[in-house]
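All remarks here apply to the structure that follows.
Moving on, here comes chain A:
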Amino acid sequence: MNASWLLIFILMSSLVPGLLIFFLREESHGLRTALNLGGAGLKLILVGYLLLGVQRGDVYELRAVLLPGVELVLAADSLSLLFATLSTLLWFVTTIYAVGYLEGSPNHSRFFGFFSLCVSATVGIAFSGNLITFLIFYEILTLATWPLVVHRGTAQSLRAGRLYLAYTLAGGALLLAAMVWLALLAGSGDFKPGGYLMGLEQEFPTQLKLIFAMLVAGFGVKAALVPLHSWLPRAMVAPAPVSALLHAVAVVKAGAFGIVRVVDDVYGLTLVLELGLDLPLMAAAVITIVYGSVRALFADDIKRRLAFSTVSQVSYIVLGVALAGPLGAVGGLVHLVHQGLMKITLFFCAGNFAETLHIHKVSELKGVGRRMPLTMLAFTLGALGMIGAPPLAGFISKWYLGLGALQMEQHWVLAALVVSSLLNAAYFLPPVIRGWFGRREEPWHDEHMKHHRFETHWMLLGPTLFVAAVAVAAGVLAGMPYSPLDWVSLIVEREYAPTGGGL
Partner candidate 1 sequence: MIPLYLIGGAALFALGLHALVVRRHLVLKVLALNVMGSGVFMVLLALAARGGAEPDAVPHALVLTGIVVAVSATAFALALILRVKAVTGRAYLPERNGDDPA
Partner candidate 2 sequence: MTAALLLAVPLLPLLLAALVPWRGMTRLQWLTPLAVLPGLAVVLFLPDGSHASYPWLIMGMDLQLDATGRVFLLLTTLLWGAAGLYGLGYLRGQDHTARYHLFFLLAMAGNLGLVLAADAVGFYLFFALMSLSSYGLVVHAGGDAVYRAGRIYLIMAVVGELLLFAGLVLHVSAAGGYHFSLMAATPLQPVTAALLLIGFGIKAGLIPLHVWLPLAHPAAPTPASAVLSGAMIKAGLLGWLRLLQLEGPGWEALGWLLVTLGLAGAFLAALVGVLQSRPKTILAYSSISQMGLMICGVGLIFLLPDLGDLLLAAVVLYALHHGLAKGALFLGVGIVERRRAPWVLAVLAVPALALAGLPWTSGALAKQSLKSPLYEALPAWVGTVETLLTLAAVGTTLLMARFLWCLWIKGAARPGALPWQMWVPWLVLSFAALVLPWVWAGEAGSAWSLIWPLILGVVLSLAGLLAWRGLRVPQVPEGDVLLPVEGLARWLARTVRSAPRLWQTAGDGPARARLRLAWRRTRHGAARLEAGLGRWETVGIVFMALLVGVFVSLWV
């Protein structure tokens, strides 16, 4: 049997449990958890195996013809694995978290079924070998996420779901149009470093620019580029594990990853520079970064603040790619992983606060550090990482972004980074400070988890601490082999093989 079937197995390892879970009865908790964790564990192993293979330089590729000239291509390159590993690892953790989080609430089977579908779609996105395949999984992701957004079923969450759909479906339609157009101009090429559009720029410069804009706008909806972002803060009505995995990792990253693919593997950096597309993309990213931060500053609701922070932080990825130089690319791509780790930590913490003490607002965090020190510690590490305090993961990203900006002689981007970090500090430090140093006189009235041995349910606390530790390790041990930075350097080396460069 061909080793490429591994890709199918990886997809199936979450899809099959997901579909089975749909048909489980509500009461069969044990079986459902076993299916979930079994699938997640299996996927982790398979992805790990694939990781080694890709590093060796093995080629994994599967194709099927959908229409004449339209192929479904699954392929694994180092960039795919960056995203796939991240989502697989976090899926595993989030599943444990979600089991703890949803204890005692209804509609488990539905929730976990769609949850697994989402992960399948995300991994599908990671392993998409061309734009069309990407679009297919991208839209499936939209479809599979919506039920999770509206899971609570309140009027507010239904409204959020509507908004989410309105944005993402419109984005998908735009992408479809762009991809058809591109396929008409250039055929449907596979993703490959340096892109496959070379030579077309003489003939269709305007069209290529327009298509680029459409693609970026289409992916920008999920990546929450301003002004296409406003679904994201609203979607925070979803349960915490959903916000955590989907809005910190899967959905927004899918958008950012799409932009990465378009810039790196469809257009190619040379063409992007030649057509002058880097500057507008950079500008969009910078505007988003600053705008998101400013909005986060004025949000009192913790999850809302985190959501706006996501808006801002995801654009670092876009920014890094838009810089179109090796160092910037390292910064952007490594932030794909780092931001995911840090943001999921923060969302887990927000979930813990809400679940344990019914804290939803920053202003209510006073003194929470005494009651839930470990969660607060994780929150602090996540927040400091987001600000870019060394040696946490966010610093590594910002460092490379800064160097990347200078490498491409975009000094203003460095200024934007500084301003945005300042804003990050302005909205992330107050909750941290309030949590540790604020004084709460009255006892916590509605404690849910009093009977637990730890400060909260172990299934909530364990994943939180684990992701926090991974986020810290990603920064502190960035120099080790197989660290995100190391892997990203490998990707960038392959991408920039001819031009070289690096520190």
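Selection criteria: all candidates are chains of the complex that A comes from, given by their letters.
Assume a contact is a pair of C-beta atoms (placed from the backbone, for glycine too) under 8 Å apart; a residue touches a chain by one contact, two chains touch by 3 or more; residues count from 1.
Here the structure is a predicted model, which is why all the values come from computation and not from measurement.
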So which of these touches chain A in the complex, 1 or 2?
-> 2
So, in the complex, the side of chain A touching candidate 2 is made of residues 163, 230, 233, 295, 298, 373, 384, 387-391, 395-396, 398-399, 402-403, 406-407, 414-415, 417-418, 421-422, 425, 429, 433, 436-437, 439, 475-480, 485, 503
